[in-house]
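First up is the structure itself, then whatever we jot down about it.
Here the complex is missing one protein chain, while the rest keep their positions.
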Amino acid sequence: MISLEINDKKVEVPEGTTILDAAREAYIKIPTLCYCPDLPASGACGICVVKVSGSNKMIRACATTVEEGMKVITHDPEIVNVRRNVLELILSTHPNDCLQCPRNGSCELQTLAEEFGIREVPYERRLRDLPCDDSTGSIVLNPEKCINCGRCVTVCQDMQNVYALEFLGRGEDVRMAPAADANLQESPCIKCGQCAAHCPVGAIYEHDDTKKVWDALADETLHTVVQIAPAVRVAIGEEFGYEPGTLLTGKVYTAVRELGFKGIFDTNFGADLTINEEAYEFFERFVNGKGALPLITSCCPSWTDYMEKFAPDFIDNFSTAKSPHEMLGVMAKTYYAKKMGIDPSKIFMVSIMPCTAKKYEITRADEMFASGYQDIDVSLTTREFARMIKSAGIDFPALPDGEADSILGEYSGAGTIFGATGGVMEAALRTAYFAITKKELEDVNFTAVRGLEGVKEATISIDGKDVRVAVAHWMSNIETVLDRIRKRRDEGGEPYYHFIEVMACRGGCVGGGGQPYGATDEIRTKRAAGLYRDDEKSTFRCSHHNTSIITLYKEFLDKPLSKTAHKYLHTAYKERRQYLH
Amino acid sequence: MDVEAEEKTVSLPPAVKKYIEKQKAIPGSLIKVLHKVQEHFSYIPRSAAFEVADIMEIPVAKVYGVITFYHAFKLEAPGQHTISVCMGTACYLKGGENLLEELKSMLGVDVGEITPDGVFSIHTVRCLGCCGLAPVMMIGDKVYGNVTKEKLPAILAEYQEN
Partner (left out) sequence: MAKLTREALENLRKENVHEEAITIMVGMGSCGIAAGAKDAYDAFVEELAKAGLDDVVIKKTGCIGLCYSEPNAEVAVPGMPRVLYGNVDCAVARDIVKKHIIGKTPLEGPNALRSGENIEIDEKQQRIVLRNCGVIDPENIDDYIRREGYCAIEKALFEMSADDVLGELKTSGLRGRGGAGFPTWLKWSFTKEASSDEKYIVCNADEGDPGAYMDRSTLEGDPHAILEAMAIAGYTVGASTGVIYIRIEYPLAIKRLEIAIEQAKEYGLLGKDILGSGFDFDIEIRFGAGAFVCGEETALLASAEGERGMPVPRPPFPAVKGLWGKPTVINNVETLASIATILRNGGEWFGSIGTETSKGTKVFAVTGKIAHSGLIEVPMGTTFRDVIYTICGGILGGKEFKAIQTGGPSGGLIPADQLDTPIDYENLQALGSIVGSGGMIVLDEDDCVVDVIKFYLEFSVDESCGKCSPCRIGGRTLYNMLRRISQGAGKLEDIPKMKELSHTMQKASLCGLGQTTPNPVLSALRHFEEEFMAHVVDKHCPAKKCKGLVSYRIIPEKCIGCTLCAQKCPVDAIAGKPREKHVIDQEKCIKCGECLKACKFGAVKYE
């Protein structure tokens, strides 16, 4: 433990703590801008400067670790003036259009300006004329608003290992841009949206598709239906003042009904469907030796995009099962349409996702049109959904709990935990166990695969055989796992793992690129905890017990991996180029 | 940003490729490699940058990040002969700026541009360290000291013949 003084208050913190974190022990919030708890401190902005006695320099609190006997001053007129000056400089090169900016109300620069009481900027304004890049249709880059904090570049390079974004140029010409100054679509971008989720200002944000949804809702000839992802229900509350992780499923159902959707479905149903297909896929490979091991989950479209671009040698390992919302989408335009007697060409399917990559997934391949129409018409992020609720004048906190349409709305606990890293694996194991042994698990909880550790491993005994699984999230963790598999594959031995789950976003979908801003590990854990609570109180804990799923197979799909199932619920992958130039 | 459609795709010659493959094993050798590539092409063509990234197994984003950071690297072909006017302090005081203006006026191009006949391009460089001979300029690898407006035509003529 290190003892130091902050503003004359004695503080004791573990070795390696930064001045910024140590100050919290003394109830002091040193202002920051470029700093983000997820990422290593870069020291770019210059806002968090503090004084340390014995030096006439000011140092950055976010990047300096405490030393024994240090005497820190976090606030005095000189320091505050320097910080204000720095902020004024940043504002002098930032467009003034808060009122029309996607981050109005959630912008960290805006908040800082408010806290500093900025009323005028005493320097000449110098703005840059840089074009927007909306080439991916999922994520929009607006470099005019970039404050060069570096978070997006660090996330994309070091955390996601994708290297789609980089800084080009030097000095005042520095700008955030896709690799080789191409556009984002031509770069290796996997649309995970982590750049957008970490951007403090309106320089990177999700492509807004709400207009399409408003138009559809207003079109009386259309039968608009909606599905809600698991991760949305534990995070949407944050947009309305709730604690992260508050389970608000019932309110969400009511909200979408108020918005005018005619069919209310739950992506968790789709998750249960995915499990039913994937568990039997695993059965085929593990028991019958048909197909490559490990089996790798494929419900994360950023992950499949990454694989197609960076690791095509694993194409055969991927589960051909579509992601939950895609499965539900195609069922809505076939099974549901038939059963309800609705013209499928008039069904407009909206999925509300914590994810920006889903916007890409919905037209990713021909199989996304398996119903004969585009299976999912629009995918919205949680943030867009929150804006729609607000613009519709819906008083979200006041809403009573509602119900989904059980035909495609009933879900098991296994389905809901899809939103957390390890959730897909746990759900899959619950049903795979049954598929292999024909017996039910006594304890359906696999806590070994839960939590925020980058790579989690576990060995489960099924029918006397060891099943080795791994769960990875945050893409930079995946190469180690892949390399282990490759090495073993080259040596010709037993597969290193039998089953792998990969999620591109930290924490899994609860930390998705489209979720409410400001996610930290604490918040991700709380959100995931909400889902595990949802799991615990579910009537059915396993996907194969979902009665609506059972009915679906009986009436329409026959059985997992059947011809019909393959027609509608499975997709294929191909090698893609990292750079389109 | 559109990729220049007209720029033909050039390949790294075998000697340069061999050099890169050797340098690949040494961590941090990207800058050295880029200098080699530019030495050959007189700039770094886009396709060459992609090839470097491929051989060295460095993401293209990083290669471009490095190229655009350092002023020594050019992404566009310069003239046959690059004229670099020194903009160090001594050269500035002794009339370096006037030299630059004179060159711009004589050749009819701005800094960073190529003359229509492709022979010259004008650039500025930060302190070549020959301050005793200010004002200084380089054409290619040759350093000219105590340059005056009057001497310019003769100096440029040396290169125009070829």
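Every chain is named by a letter (A and B) in the order it is written, and numbering of its residues begins at 1.
Assume a residue touches a chain if its C-beta (ideal position, glycine included) is under 8 Å from a C-beta of that chain, and two chains touch if they have at least 3 such contacts.
As the structure is a computational prediction, the values presented were derived from the model and not from experiment.
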Using the touch definition up top, pick the residue from A:17, A:74 or A:93 that touches the left-out chain. A:93
Of the residues B:55, B:77 or B:143, I need the one that contacts the missing chain. B:143
Which of B:30, B:103 or B:152 contacts the chain that the document leaves out: B:30
Name, in rising order, the residues on chain A that touch the hidden chain in the full complex. 41-46, 49, 57-60, 63-65, 78, 81-83, 85-86, 89-90, 92-93, 122-124, 126, 147-148, 150, 167, 169-174
Counting contacts across the full complex, list the positions on chain B that touch the omitted chain. 27-32, 34-35, 62, 65-66, 69-73, 87-94, 101, 105, 125-134, 136, 141, 143-146
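Everything that follows uses one rule, which is that only the chains that are shown with their structure count from here on.
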Chain A to chain B: how many Å between their CA centres? 44
Residues on chain B engaged by chain A in the complex (per definition of touch): 1, 3, 46, 49-50, 59-65, 68-71
Any idea which chain A residues touch chain B in the complex? 157, 163-170, 177-183, 186-188, 578-579, 581
